[in-house]
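Structure first, then comments.
A single protein chain has been omitted; all remaining protein chains appear in their positions.
All chains are identified by letter, namely A, B and C, in their written order; residue positions are counted from 1 within each chain.
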């Protein structure tokens, strides 16, 4: 390795390590890795100032494959490590990579508090709706009825909706991406990075070995346009091959329905996407095919002061108000007496 | 103690134990205890079939004061213990009592999964926005700027909204109660008990020692009616001393505003409360004085199969499809051979 | 001299043989191994297996870190999966690269030539081609283009190239079956059953199996292919099956609960190598079992404790890092004196370590790893089938003493298979259990004067309403107490209860050898096999060495101190840096010596032998 001169612009491949990538051939993680390396190049990231932090899982192997600093920690706790890192050195650009089990099973509490505190970092959740690394047990995002080694008769729990959970936890940036939809994924990652505070991105990732095709119902080329709605702030919520379907608020109620432009509804009847509206974001987070389209892009973005910033401000203020003396002074403040 | 004949109806005082109640004089927990004992009597609960499970904290001392079975467990884990208890004996009536630190700081992950699984039990969160038992550090529900032994300059995080978190976690019953508003509290507890699945009730509780008066802004007699909105399913969302204020949906948008009946708005312009609407519940969860009234009562109620029920059903089904033989048969199924 | 049965080749007689199958994670080596194991068992051999797979689910084809291996040792007096293989099957260059070092000099090497392409050779990190550069001269090499021959065999089935290639392992298995004179039918039956939904695949694999077999059989090749007759084991009479530690443990827990007439509740969270127990029990729900995959290890153990509180036997299973998370809750079970079985399938640590590799380094954690004075019971299983009995013993002690029991097993035992002489469960002693129902004079910490166990009173019982928790309790009422003397008394009784168990467990026996003498090897857990083989051989050679193997780690058998006192030297082989050693030294002030191996691999018999030889002259 050599010292990198801050000037020279980096290419995606500059963010590849010398380590052999150890995911199963055909795993969706490869596509995500590609998108992330592309994003890093696009945003002009510096290897030395970039840190990838992960928990445990197939997804969590990610840091080994990005030429930057990386910390492969323990299962479920990555957001806590990342918080310590960012608080200690706010100049670092911190990315957390986690899986659905890592983030939402064992790690749910840390995810909640990272989002609530709004530490400036990006949390990428690779959701394959399964525990990959431990050989295919169902996960908290697995659909009801998922048969797995630990649920031979099928799982019985309602899955947790990652983005709904994030919104309930007070997240200020919540988005959806798809592993193989590179362009949108890079766009979302770029926005996530630009957002100051914790950005939460759920990426639908295909596990070819244990859960192949779970997302086909809206990612299959043939159905994608009719089953996905691409979100754009300030634009009407329209989708469909013919761009003729849209979301409409039943008047006087708080409900959304899909209507077809033309028969009785004009563009003005279509709800405008407002990234800052919590209730709307929550409704979007609950939408899923076949009844509703899957929202792709930014569901919610409503910036607030970031945690590490407030910490720094508070300490700076304090140093003004109560400048620290020497340690000797510190020990001697308050009641002391002398024996001579 | 003597065996209780199932017949005889019990009074609130029958649910009091011989243990001296050890909360600080004037603590809101006393009022909640009273309401719970009253509720138990009203619903005709049996001491022997009732189990109170708690974590650690002032609130968590609760089980010692209810004449029933009680398990004072460890910090933050009560929902997990309760799940094991209910799965083992679904006939038991299980109540979880927890504090804002217990449930939302260390216990956030277990709360998420209990709510998601929808185990049939009541979770009562005594929210005093402080760590009482450990002498007053700020908690995840403390408002920004809370000064405490661990935040001498004031806390800097956005508090987590208990009910928003519950909704994001997939809760099917979410409600608000106030410690000293006995009648409403008993009503809410009664409905929570009637709900099959996990019922989540956030109770605003005053900690007279470390956080006295945090809820005065909407519980003070003088302001209560103008600062609280009492929720009733199917009824218009009207409130105020003169019952002349209401919630209105800005047409074509997904936003709520407070309007005054009379000037331009009639009762028909007021949104009807729909307990089954997730987006609305989320908006209600985010309402707070002074701009909006505090919603009291049931924010969301949308029943789904309870977890322990599904577990039992699945096992019953299995026993039909693949009746179990003797253990000897079990060990001998599959390839065996004999040495003679 | 070999007898020549008609149509049967002249077969060399062997006492036992060690065969290792190695290939890509994708080559189905584990499946091949388990089929060969099955057939080995059915032909009446004693056997032990050692599956050794990578942490990666399915590493890129042809990489050395993607190599998956399965070793089987079979014949008579088989106690380990064998030191150096007599035969190595290498399905590709990477497999050869990784595994060759273990093959014994002169050993048989079966290689799929077809896989030795430029690309694969480079992937495996070979500059040249070992098949040509003479680097295999010390071995007996059989090169066969298995890839091509397999393709030939199945090409008419209309399978895709990819699917066709998946049959390579069955072709190979057919060939090896021939070498060891095995019957193909059971495997064919199994294929038809497994691929009931894809008959074409079942057929293709069967074709491959038969083709491989025929290939070796054909006269003109016959003598290239050595064929063996391996001695059948003189196993005791009875009905057998092969069993892995994971299965046996699950069966044992179910059996124990049945013997006590209680429901089994498993609260668990997946983790390598502990998941097999969760999987096995999840398939036994008809047998009074409830399994709960919790959100994490803490919830898993807490749900299990809740289950015990409500009247089931709570069980939780994990591996080192997960057990670490359970420490606080285990303390609550100790304090509230509820039964609980904690299964730890140990793996290489510290931290995440090497998840798929075996180790014994969680003994400290089991015996000492909690806050406060928090004694509990610790047991260890010595082999796959021993997991059954040890699990029953855990259930017995947990229930009888209202105490948590930690059952230690490891990654080797969890996945290894061995023949199991099936017990008649109806003959096993019942586990007495009576829940408290009488309100007369009841309080939750009322103790049985003999066992010191507290009363087990279940929610739902009229008149026994009570509250328990982790705060210290008054000895005489069970209410919260901060009284100084009472805390001493409760601390003492919690310790006395566990210590007393020493009188309820068998005295420590000597597995092999005299009960006093020059040297005792004291082992626990999965080192049983290698120690026992080594001791047998050494004793045959006339060495004065005995083998003592502990099942009860805490409390220890009451006669152990005296027993160890009878030996000049005590040697403690462990797959850790000396953890049992610490306990033995502090308990008995015996100057025991450690023999420690921390490589993630089981001991070789030879390693134990030479350690003894270096310490003893005959």
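By definition in this document, a contact is a pair of C-beta atoms (placed from the backbone, for glycine too) under 8 Å apart; a residue touches a chain by one contact, two chains touch by 3 or more.
All values reported here derive from a predicted model rather than from experimental measurement.
Participant: Among B:132, B:170, B:246 or B:295, which one is in touch with the chain left out?
Facilitator: The single option touching the absent chain is B:132.
Participant: Which candidate, C:14, C:235, C:324 or C:428, sits in contact with the chain we can't see?
Facilitator: Of these options, the touching residue for the absent chain is C:324.
Participant: Of C:129, C:503, C:577 or C:610, which sits in contact with the chain we cannot see?
Facilitator: Touching the chain that is not displayed is residue C:577.
Participant: Among A:51, A:192, A:229 or A:261, single out the residue that touches the unshown chain.
Facilitator: A:51
Participant: Among C:43, C:76, C:192 or C:352, which one is in touch with the chain left out?
Facilitator: With C:43, C:76, C:192 or C:352 as choices, the missing chain is touched by C:352.
Participant: Tell me which stretches of subunit C touch the chain missing from the display.
Facilitator: 54-55, 65, 319-321, 323-325, 327-328, 331-332, 334-336, 346, 348-354, 356-357, 359, 361-362, 364-365, 367-374, 469-472, 482, 484-485, 487-488, 491-492, 494-495, 576-577, 579, 581-583, 585-586, 589, 591, 597-601
Participant: Contacts of subunit A with the missing chain: which residues?
Facilitator: Contacting residues on subunit A, toward the hidden partner: 1-4, 17, 19, 46-49, 51, 53, 56, 63-64, 67-74, 77, 80-85, 87-89, 91-92, 109-110, 112-113, 311, 314-315, 318-319, 322-324, 326-328, 330-332, 334-340.
Participant: For subunit B, enumerate the residues touching the unshown chain of the complex.
Facilitator: 20-25, 56, 58, 74-76, 105-106, 108, 131-135, 137-138, 140, 149-153, 209
What we mean here is this: only the chains that are shown with their structure count from here on.
Participant: From the C-alpha centre of subunit B to that of subunit C, how far is it in Å?
Facilitator: Result: the chain centres lie 45 Å from each other.
Participant: How many Å are there between the centre of subunit A and the centre of subunit C, using C-alpha atoms for each centre?
Facilitator: 39
Participant: For subunit C, give me the residues that contact two or more of the other chains.
Facilitator: 285, 295-296
Participant: Two-or-more-chain contact residues of subunit B, please, as numbers and ranges.
Facilitator: Expected reply: 109, 112-113, 311, 314, 318.
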